[in-house]
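A single protein chain has been removed from this complex, and every other one stays in its place.
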Amino acid sequence: MRDFEEELRRALARREPPQDFALRVLAMAGSQSKLTALAQLRLWFCRVPMWQFAPALAALLVMSGGGIYKQHERVAHGQQAKQKLLTAMRIAGSKLHHAQDRVFAIERREMMQ
Amino acid sequence: MVGEGQQRKERSGLVATLASSVTPVLTDVGPPTFVEMLETHKSMVYSIAWHFLRDRSLAEELAQDVFLELHRNWASLKSRQHILFWLRKVITHRAIDFARKRKVRPEISLEQTGEPSVSESGHDSLLSSYLERMVASLPEKQRMAIVLRYQEGMELEEIAQVLGMKTATVKTQIFRALDLLRSKTAQRLGKGQGAKYERF
Partner (left out) sequence: MKRNVFGFVMAVALAMPSSAFQNVKMPVDLDKLSERASESVDVTLDSSMLQLASGFLSKDDPEEAQVKKLVSKLRGVYVRSFEFDKEGQYSPGDVEAIRSQLKGPAWSRIVGVKSTRGENSEVYLRKDGDQVGALVVIDAEPKELTVVHIDGPINPEELSELGGHMGIPKMRTHRSDKDQSDPHREKKEQ
């Protein structure tokens, strides 16, 4: 059983999507609301079908996708680092406070003896 | 990912109070972000679609759609664990629905899959490729159960939750699929090589 299941696991090992997969997703995610606004604007003023602008829009999305992705990445890393820092400082502060209180307790006891 | 399926131990003490989401090593303090979830889970989502559909462009398209839907529904998802479950459930059901609607099932019967050449040095990769094709030929629910079990390492209960089936049914589906795959592999590889699989 083990040999065959191991072969199966190997055969079904995860594969990586294309390198620009995340970039494209982010570009499209970012453009979901932009497309709506842009489409409304075009229809109102120009009455030109959207498809005529699709190639230019697609090029713009791909170019801006890199910038959007980098910005998202920076924000994600920054927020993670901030949370780690707050956790670390809370622990540090708490342990120091704890040590201080223990010293006080001992000194109070010694004073009362 | 298996670890996230386990129940967390009851929290107590200063450490647990301070860090609201802790696994053996703290790697994800703070609320998840879309970029983080995209980077963390893109392989999982793409691979489930790929192993199920055996079509790269379809797998990409489905995976992309799932993440765009995740982006639209972001506000309603609470935790990393919830997001993981949501992604697995959505890609699984999308892939199954897609396959049923378009009748996208690799039109290769198990009998027609080519024999791996056991005498060549690339035996392992050929066998893997062969197994992949065989898995893709299974009926949809069996196929997805096998992918979730052996690609993702999910427990039967987790698979049952994702597929909306009973655990016992998942177990039966997997056993049947394994029996079928094993016997076909044994046949294809011939008695010498296949014997080690026939034993099981």
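Note that the chains are named A and B in the order they appear, and that numbering of residues resets to 1 at the start of each chain.
The rule we apply is simple: a contact is a pair of C-beta atoms (placed from the backbone, for glycine too) under 8 Å apart; a residue touches a chain by one contact, two chains touch by 3 or more.
Values in this document were obtained by computation on a predicted structure and should not be read as measured data.
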Residues of chain A in contact with the chain not shown: 77-79, 81-82, 84-107, 109, 112
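We adopt the following convention: only the chains that are shown with their structure count from here on.
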Separation of mean Cα positions, chain B and chain A [Å, integer]: 24
Chain A residues within the chain B interface of the complex: 1, 3-5, 7-18, 21-22, 24-26, 28-29, 32, 69, 72-73, 75-76, 79-80, 82-84, 87, 90-91, 94
Complex contacts: residues of chain B adjacent to chain A: 14-15, 18-19, 26, 28-31, 33-36, 38-39, 42-44, 46-47, 50-51, 59-60, 63-64, 67-68, 71-72, 124, 127-132, 135, 146-147, 150-151, 153, 178, 181-182, 185, 196-197, 200
